[in-house]
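Only a single protein chain was left out; the remaining protein chains are all shown in position.
Here is chain A:
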Amino acid sequence: MTSPRGGGVRARVDAVWKLESARIVAALTRMVHDVGLAEELAQDALVSALEQWPDAGVPDNPGAWLTSVAKRRAVDHLRRVERAERAHTALAAVDTEDVAADEDEDADVLRLMFLSCHPVLRTEGRLALTLRLLGGLSADEIARAFLVDEATIARRIADAKRTLADEGAEFAMPGRDELAARLSSVLEVVYLVFNEGYAATSGQALLRTDLCGQALRLGHRLAALAPSEPEVHGLLALMELQASRAAARTGPTGEPIPLHEQDRGRWDPVHVRRGFTAMLRARDLGGGAGPYVLQAAIAVCHAQARRPEDTDWAAIAALYDRLAALLPTPVVALNRAVAVARARGPAEGLALVEALRDDPRLRDYHLLPGVRADLLARLGRDEEARREYARAAALTRNDAERAFLDARAADLVAAPAGPTLEEVGARFLDGLDAPARRAYGQTLRRLVRGLGGTTPLAALTGADVARVLTTSWGSAAPATWNRHRAAARSFAAFVERPELAGELGRRASTAVSSASVSPDRVAALCDDPARPVRERALWSLLHESGAPVRAVLALDVTDLDRDDRSTHDRAVVWRSRTARLLEELLAGRSRGPVFLADRRPGPARVPAAADRCPDTGRSRLSYERAEYLFKQASESTLSRLRPRG
């Protein structure tokens, strides 16, 4: 009766489900007031269809069949509950509400959207639940689209349903006071779904682009359900216009093609037309333009330009000025800089970009050096542009984009002679011992990421170094800042250019960090028999002697004059509690470090003889470990054990 291309019953059930599930789940949710249960009941109906349709044939109106079976199951469920609870109210309500209320169908779907995009849910939960309930996608389909495993999506959906139940989220239209916020949550979810698909790269494109289709469908649905909201039409217009460029924005090998180089003949006129239609609706509604309407207006400007040189950049820059005021995100600011560069010249654009280089949120965002490179190249500053292209290439995660940026870098003049930051940095680290290499390596890696590994050392300035360190650790604890500052100073000394670290000020440690641990607290820690004697002896010794931590850890058993309660050179002096703890700690030992590590070192890390106990083979307790143990015990640092004054 049906050709192979007509698909089996299973394929038909799936197609019907995708078209109808939102309405079915929405209607059931209104009946049972629990979206999780509603979905289960709807799934039961789906299973019935899979069982019955192959033999009995597909019903005339499969959507209506699924709906009525699911509703019957919902009524059965409510009757069972009613019987179990011996309450009369629920059923009375059900019977009247039952199958009759079809005219409210659309409103139910809108309520379902508000529910699945509820702000109490985490973003990933909102995305998964919306695709599940409104798009009719299976957990497996969602998982493939988001490149995660099915169990993860199933868990996100289950968590989201539970959260909705726990929080008592209602299946109702939001009140006037919260409508704007709730609507913007829905719009955000739809746009995230769209971008998730739009950002897909070549290898994944087939799996992921359907998300764009899903988002467009949600957008159309939303526009039909909430026709008086300009931002809804704005979002739809924005998505349609972006979708119109889908085929034109990548080349044959998946490399990205920038907007102004795209073949405009490949922009899909159907999407463009639908985008314009949505935009006109948004404009007709009036009111102040929101972020989506403004972004759509920018997309309209591009779509209206038949050739790149026809683009009305002045209008686009003006729209970005307004958008940046509404959405002060660094990414919008960067796009605004691009528009301003087109409208008012690369120098003005570059000035805006320079201001963004200090923003920590853009630290690893590859488009920042990418845009900067374009502007520098247009200003004829080829060497700087080349380095920025190379840096952008190192930061992007998209292979095709990396190849593209590398090619742009290669098009510009070759690097002048002289060692690069990466080469000299590696040489600098090679000359350090292992702990210093670890500590300073982090600073150097960050400099390489922030400035580009191929930057010649000669081109580096103190301002560059200061910018990278400030963006990365400007708001970190003073100790962290000072550690990275020390690394930078050491590197600057190594390359004999101290001015490279000249703009890095030392930070005073804060008042809190210099406060001593109170004597009572020290006593409590040192007298606690549950704690290891080694730690108690160390803490007590530091407190009673006031000696530097490293000096105390460096002590050997033979340095101590235990009868006199001091070292032989009297540099470290202690009192009775420490004396008692030391006796306990050192029982039977006559040589080696006083404070030993818990375990013997592994074969690859044999310490110097002086730092090893000749009797037990254990090495000296390290400063880092000692600090760690005290931090665990007291949330403080060893230096604060020293009494004040």
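The rule we apply is simple: a contact is a pair of C-beta atoms (placed from the backbone, for glycine too) under 8 Å apart; a residue touches a chain by one contact, two chains touch by 3 or more; residues count from 1.
Convention: contacts and distances are computed from a predicted model.
Colleague: Pick from "Fumarate reductase iron-sulfur subunit", "Sarcosine oxidase subunit alpha family protein", "YCII-related domain-containing protein" or "AMP-dependent synthetase/ligase domain-containing protein" the UniProt protein name of the chain that isn't shown here.
Modeller: Matching the unshown chain against "Fumarate reductase iron-sulfur subunit", "Sarcosine oxidase subunit alpha family protein", "YCII-related domain-containing protein" or "AMP-dependent synthetase/ligase domain-containing protein" yields "YCII-related domain-containing protein".
Colleague: One chain isn't shown here. Among A:33, A:217, A:322 or A:589, which residue touches it?
Modeller: Residue touching the chain left out of view: A:217.
Colleague: From the listed residues A:61, A:518, A:576 or A:616, report the one that touches the chain absent from this view.
Modeller: The one listed residue touching the chain not shown is A:61.
Colleague: Decide which residue listed in A:16, A:353 or A:429 touches the omitted chain of the complex.
Modeller: Answering carefully, the residue with contact to the hidden chain is A:16.
Colleague: Please identify, in ascending order, the residues of chain A that touch the omitted chain?
Modeller: Residues 5-7, 11-12, 14-16, 18-19, 60-61, 210, 213-214, 216-217, 219-221, 223-224, 247, 266, 268-270, 274 of chain A touch the chain that is not shown.
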